[in-house]
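The structure follows.
Of the protein chains in this complex, one is absent; all others appear in place.
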Amino acid sequence: MTTTVLPRVNYLNVRHGVASWLLTKDHKRIGIMYLVVVTIAFFLGGIFATGVRIELTTPQGDFVSADTYNRLFTMHGVAMVFFVLIPSVPAILGNFALPLMIGAKDVAFPKINLLSWYIFVIGFFFTLAAMVLGGVDTGWTFYTPYSTVYSNSNVLMTGIGVFIAGFSSILTGLNFMVTIHRMRAPGMTWFRLPLFVWALYATSLVQILGTPVIAITVGMLALERALGFGIFDPRLGGDPVLFQHLFWFYSHPAVYIMILPPMGVISEVIACFSRKNVFGYSFVAFSSLAIAVFGFLVWAHHLFVAGISPYSAMVFSFLSFAVAIPSAVKTFNWTATLYQGAIWWRAPLMWVFGFIGLFLIGGLTGLFLASLGLDVHLHDTYFVVAHFHYIMVGGAIMGFFAGLHYWWPKMTGRMFSNAAATLAALLVFVGFNLTFFPQFILGYLGMPRRYHAYSEEFQVLNVLSSAGASILAVGYTLIACYLVYSLFKGEAAGANPWRATGLEWKTQSPPIPDNFPETPIVNEAAYKYSEREIEVA
Amino acid sequence: MPDGVAAHADPHGPASATGFGAAGHHPALQHHFQTLAQQQEAATLGMWIFLVTEVMFFGGLLMAYLLYRVWYPAAWSEGSLELDIRLGAFNTVVLIASSLTMALGVRAAQTGAQKWTVRWLLITMALGFTFLVVKFFEYREKYLLHHIPGPNFEFEGPHAGQVELFLSLYFGLTGLHALHMVVGFSLLAVITWMAHRRRFSPEWYTPVELSGLYWHFVDIVWIFLFPLLYLVDRARQFG
Amino acid sequence: MSGHISPKKTYYVIFGSLMVLTTITVIVAFINLGALNFPVALGIAILKATLVILFFMHVKYSSRLTKLICGTAFFFLMVLFGLTLSDYLSRGWFTAPGGTAGAGTQVTIGPPAPTEGEPAEPAEEPARAPEP
Partner (left out) sequence: MLEGIPLFPEQASSLAPEVDDLYFFVTAVTAFVALLVVFFVIVFAVKYRDRTGEKVGAPITGSIWLELGWTIVPFFVSMAIFAWATIVFFHMVRAPDQTLEIYSTGKRWMWRFQHIDGQSEINELHVPLGRPVKVTFTSEDVLHSLFIPAFRVKADAIPGRYSSLWFTPTKVGEYHLFCAEYCGTRHSGMIGRVVVMEPNEYQAWLSGGGGMSMTARGEQLFQQLGCVSCHLPDGSGRGPSLVGKYGQQEQLASGDAVTVDDTYIRESILTPQMKLVAGYGPVMPTFQGQVNEQGLMSLIEYIKSLPATGTVATQASAAPPAPGAAR
């Protein structure tokens, strides 16, 4: 089984040359192209984060000037949110695996899929141009009236970048939704769909309904900054809190765009490596939809101290507690899936254990911020920073790497070293906790966010945090090393290295351009491990 | 045949004369679909989802309009009286008529009346163009009166600031709508050219149907914009 | 997809009713109904939009999925309008004799004006002399 010869014709070697990549309509190649651009953005975001962490090792702002620090954390936010977290799982793993998992030749609109990638790159280019010209210093939230009247950094350029990149997310959501509705293989009913596909469907719903609102909000911001249209300008009677309402109407559901696909990956990987169907399949599937729909009702928990009325704060707090329930249901179902399974400790599962550990803390600290009494004290402090990093880095990025490791053999036809991947998971888990757990304590102590210089008594915890960040950086670099190494020296993976169920494991790896020699027929439920012996391809 | 016309291209698959796929298939069938019906259903579903994003896109601006109307009723009635109701009403009639001709054009494509398809589409484009011309004159009149929000905005009366807010939203909403009209106009131009080249048939007329859906959506937006912007407090005009 | 071909008459009837509704909405706008002007104008616009959606866009004859998508769009639009206005309209509801603490809760300095129900507390007696 350890031959290094790869199947003759696959989507990677069927055509060669740059043009074959830049003009491809193959969803698998587009997924790889997204991986390249997102990795660059992740690397950039990481550099900005390193700058922030180095600055915060000392109470006085002596590493960089205040203005540079503000631009560092803003660019870290913009690069990570809009160009890493939102596209990562849907655009890379979703693009690659969705058609394979439902037995289709490609997504519904291949040309528009390529167009989405180009729009994403153009948006990224505008944001890069803004970074090169000096960056933007308004925070990734662009709150007015600072961003429109008082900031003299490239707010407009970054706004255009984010505006354009938003359409890439919209078109990907549209493409996936139509693909799941219309392109399923015969016999693939809704309740035989893998849970990753359910998660992608819920994510597309959020992308379709949320992203246009931030597009128009950034558009209004650009109108106000460039042409003087005073929509949010308090001097004309405009309301800065209205900007916050419109911004968070998208940006909270956006965090569900970031976390739902990784949740789908976790369901896949846990089922595969416990050799068992997921516990409560329909509950996990419907909780994805519930998160997507409820996600649109809770945005004003970001505004509890921003000037909304006490009664509406109460309503949003109640709804924010309600939206936490489906996530809890998912976590309990994953744990129950492990019960009486045959748990095969392989690298993707290590990343899933990391995900569960960190997402648990991230999700539960959300309850602190949803409760009104605490949020007045905790809002805009490092408690919030720690909470969303636990969800985003602990949840979304860990989930992304779990998926990347799980489908890497299918993408490249090669296996990576299991020991290295497990070590990387451990490094990232330890480094992450050391970086962000002290920030919960700093948060309750009252250290505000986005501070270039802080009071002395917070220093020790910040030094701990910066130390953790360096371990985290090592962990991430290690991933890049052994994955790239596996491209050249990795042994051939064969069609089903993890012995998993699911249509994507029935075709060769890497798959042929049209995915399946002939369209597969599906006649059993999603994770039927126990009844059938698994043929080792 | 240009693929997508504007940034948010419409998901109608382009049909080139050569056609993909094995012989015997309809030339417009793309390789990754099994049947033409599946492709058409996918395209129409894609367009409907795209229209959902457009509804939410205008939703943000309408939210700002709604809030400031609740907060500043006086400025809203003053601002609304600045707009010329005759041009607004005329534009509404023109756009609803263009919706009719568009629907008849789609019907002609469905029934294979190729000549009539081209004629109805041309009439729709003409009506769309009329709308844009009327809009141009309205904007020019605002420009001459210095009513375009921004540094040289002049408006006497106590509510100058809030009236500037109203006019900012007026230009935001109608400007965005006009932009969608321009995109729709160029889309129709492409479709009319394809109809002229006899590309459609009763089995395959998806591009005409999709551009029809898009055009009707733009008409619906104006159906809401007209009362919201022009008819805020007309009764005041007569005291 | 809908594949449904409606007779020309339907289109002309719908066009006629749209014209009638447009004239009505213009005429009604000139009658001073006070607070009712806005809901009436909005109602007529919604009616016209529904006609266009059902007949010109063939939603009346198309699949349940298309109807669902239409409904979803307007549902989430109402969520945006409704929940945001729930904040703006409920400002000022909560009043306490000593004043409401919190961001942006007051338009003026000092405790808010007593609402009709609550009797105004005598605010004239001088501040308590600080304890020795």
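Order of writing sets the labels: A, B and C. Residues in every chain begin at 1.
Rule of thumb we're sticking to: a contact is a pair of C-beta atoms (placed from the backbone, for glycine too) under 8 Å apart; a residue touches a chain by one contact, two chains touch by 3 or more.
In this text, all values refer to a predicted model and were calculated from it rather than measured experimentally.
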Sort by label and list the shown chains the missing chain touches.
-> A, B, C
The one residue from A:132, A:419, A:453 or A:521 touching the chain left out of view is A:453
Any idea which of A:324, A:478, A:492 or A:522 touches the chain not displayed?
-> A:324
Across the whole complex, the chain not displayed is touched by subunit C residues 92, 94-114, 120-121, 123-124, 126-132
Residues of subunit B touching the missing chain are 158
Residues on subunit A facing the left-out chain by the touch rule are 61, 66-67, 70, 137-139, 141, 143, 145-146, 149-151, 234-235, 237, 239-241, 274-277, 279-283, 305-307, 310, 313-314, 317-318, 321-322, 324-325, 328-329, 331-333, 335-336, 338-346, 353, 356-357, 360-361, 364-365, 367-368, 370-374, 376-377, 379-381, 441, 444-446, 448-457, 460-461, 499, 529-531, 533-534
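Just so it is clear, only the chains that are shown with their structure count from here on.
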The larger set of C-beta contacts, choosing between A-B and A-C, lies at A-B
With chain centres taken as the means of their Cα atoms, state the distance from subunit A to subunit B in Å.
-> 34
Residues of subunit A touching at least two other chains | 181, 209, 213, 242, 245
Touching two or more other chains - residues of subunit B = 41, 45, 49, 52, 56, 59-60, 63, 67, 71
In the complex, subunit A touches subunit B at residues 104-106, 108-112, 115, 119, 164, 167, 170-171, 174-175, 177-178, 181-183, 208-213, 215-217, 220, 223-224, 227-231, 235-239, 242, 245-246, 514, 519
Can you name the residues of subunit C that touch subunit A in the complex?
-> 65, 72-73, 76, 79-80, 83-84, 86-88, 90-94, 100, 102-105
Interface with subunit A, subunit B side, in the complex: residues 3-4, 7-9, 11, 13-14, 30-34, 38, 41-42, 45-46, 49-50, 52-54, 56-61, 63-64, 67-68, 71-72, 75, 149-151, 153, 161-162, 164-165, 168-169, 171-172, 176
